[in-house]
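Only a single protein chain was left out; the remaining protein chains are all shown in position.
Chains: A and B, in written order; residue numbering restarts at 1 for each.
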Amino acid sequence: MTSFVRNQWYVAAYGSEIGHELFGRTVCGEPILFWRTEAGEVTAMAEHCVHRRFPLSRSPSRLDGDRVVCGYHGFTYGPDGVCVSVPGQRRVPRTARLASYPVREQDAFVWVWIGERDRAEGTPIPRAPWLDSPEYTTVRGMEPLAARYGLLVDNLLDLSHETYLHGGYIGTPEVAETPITTEADETSGIVRVSRHMDDAACPPFYARSTGIEGRITRWQDIEYHAPCLYLLHSRIAPVGAPEPRADGTDPGAFHVEVVYAITPETEHSTHDFWAVARDFALDDQQVSTFLADNNRTVVLQDVVALDQLEQVVASEPPGTQELSINIDTGGLAARRILARLATEGAGSAEGAGAAGTAVTR
Amino acid sequence: MTSFVRNQWYVAAYGSEIGHELFGRTVCGEPILFWRTEAGEVTAMAEHCVHRRFPLSRSPSRLDGDRVVCGYHGFTYGPDGVCVSVPGQRRVPRTARLASYPVREQDAFVWVWIGERDRAEGTPIPRAPWLDSPEYTTVRGMEPLAARYGLLVDNLLDLSHETYLHGGYIGTPEVAETPITTEADETSGIVRVSRHMDDAACPPFYARSTGIEGRITRWQDIEYHAPCLYLLHSRIAPVGAPEPRADGTDPGAFHVEVVYAITPETEHSTHDFWAVARDFALDDQQVSTFLADNNRTVVLQDVVALDQLEQVVASEPPGTQELSINIDTGGLAARRILARLATEGAGSAEGAGAAGTAVTR
Partner (left out) sequence: MTSFVRNQWYVAAYGSEIGHELFGRTVCGEPILFWRTEAGEVTAMAEHCVHRRFPLSRSPSRLDGDRVVCGYHGFTYGPDGVCVSVPGQRRVPRTARLASYPVREQDAFVWVWIGERDRAEGTPIPRAPWLDSPEYTTVRGMEPLAARYGLLVDNLLDLSHETYLHGGYIGTPEVAETPITTEADETSGIVRVSRHMDDAACPPFYARSTGIEGRITRWQDIEYHAPCLYLLHSRIAPVGAPEPRADGTDPGAFHVEVVYAITPETEHSTHDFWAVARDFALDDQQVSTFLADNNRTVVLQDVVALDQLEQVVASEPPGTQELSINIDTGGLAARRILARLATEGAGSAEGAGAAGTAVTR
């Protein structure tokens, strides 16, 4: 048994990564072959040829129209994974087919389902609509992480680390000092962690992108949809600017939607997709370049730290004790939900708990 | 228990690799020290000093005439592995000797026996006489393979992969399309796979070396002597050329003897010896250079593919299913023979089956 939560949608790639070319990526330990048909549909099937297990994503395997030809002995498959041709004989064995995976494109991501097939349709894919909305400009990337995905979940649900690990980029003293509000919805598998700073220093990340020169009101509202999607609704406004209006509009503030998709590759490695969408300076290429460079730097600071941490955790006996404090409330809630989902092998619809337990300390 | 077939002869090296110098090579997990005496005899003994296990093939270990001097504390051994001198005392302990291995030179190869010593003499070494015959010119090499030897056996017994993995070198569509005839002689441990193409494209490998410009008759007659020696008798002739004569001569065709020695190094790595002997253009250095370069390229295509495949196979659960078809008949027969030989820890003479089962599909 692995620790993976199987009956959930995972981000496998950005849609732009998948073209009419063979593309292999491992999701939750399953090696999957992705490619886009000539009509533009994304397909997902097992990556290894049924014959002698050759990886179909590797040269000289190739696409021939909408067929995948294995580079070893020429077994040939259609977009549904069914084998249509084998070498040296006319008859194709009936069982010759690659497992295919449910796959969807949504919000600039390619989502894949590795669990029980009949549960895919009924399980909603969480949304990150900013990523392909014309009202936002997005910069983004993906960094491979040589660490178990739980370490990234811990990291993102406790932003007090910004002050220390990302000081001079996105961290200021107020982030670590300001208490948080945590809300864990066991039923839907969503954890919310909020930290509202009324009067805080403006870190370079926001100062240079928004042009604000003084102190700011800074809201960090995290919304983690276990296991894969992490949203950070970030609101920045000069101190004294008006609050959001009753109708939801908020013209006095700058909004940044920070999106992470956290996809386990193996038990000890993770695909770390990150995107930063903003509702200001939409056409300003300098701001885009600055935010892309700056956020990649921040992500790589996490990557270095978490890769080191993986080495520590992997070298210590399993039960080694940690000490948790208030800032960890969100992360601990996420761990509980992930453990439950992994144990149940179950989707979010099966949660039996009451809808939401507010934890404020 | 390992999967190695122990009571068989293995190729450890080309004879030309072993001079009056210490040379270490691991065969079926056994680290062996080879060197040639001043009289020119090849010796084979355990590679690690009996005293503190220092590897005798490594500097500053050295040969002193026909004695090996350990580079750590100076234990000194004769060509039979018997210790003749130790430091700090005159008396040499009677048990101080390196295990020695039966070793033979034949057909340009150095063969070694790692199994029960008293069975070596009675077990014939399979022949590849072309490699040092004046009627043939040979090009050859050895590539280390980071894959279990069974993957190379599979590879070589199913040449339909030439069409896909080696297209543009030795593969043409006819290889994959033409049915094979398979014959497995369980008693002698020999598998024969034949594919006779009457009218086939001539791949560059043969076109440039023979000078044939049109289509060819191409015969591939494989003779695999489990576990170590693989022979591919390759006959190429212009379409319409006469068949071989009743007396065995065949002046209308070109003959290439492709020889592989498949020697397990460890459970997951293999010494891949390859040689290409031809009976034409004997003194044409250009043809030699072309065939050497071209065949090495082909071997390295296999190495890359099999190294990848080893990663796949090693990462999958042991029972992961493969799907076999007609082209795999030879490979499956080889697997059965290898499994039997490994289980028996037995030589070829112990096979109890009837002499030969023809399998044609």
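In this section, contacts are C-beta pairs under 8 Å (C-beta built on N, C-alpha and C of every residue); 3 or more make two chains touch, one makes a residue touch a chain.
The structure presented is a predicted model; accordingly, all values stated were derived computationally and were not measured.
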Only one of B:20, B:58 or B:245 touches the unshown chain, namely B:58
Given A:49, A:131, A:202 or A:327, the residue that touches the chain left out of view is A:327
Missing-chain contact among B:72, B:169 or B:290 belongs to B:72
For the chain left out of this view, which of A:84, A:142 or A:176 touches it? A:176
Mind pulling the chain B residues that touch the left-out chain? 31, 48, 50-55, 58, 60, 69-74, 86-89, 93, 95-96
Where does chain A touch the missing chain, residue by residue? 154, 158, 160-161, 163-165, 167, 176-180, 305, 308-309, 312-313, 316, 320-327, 361
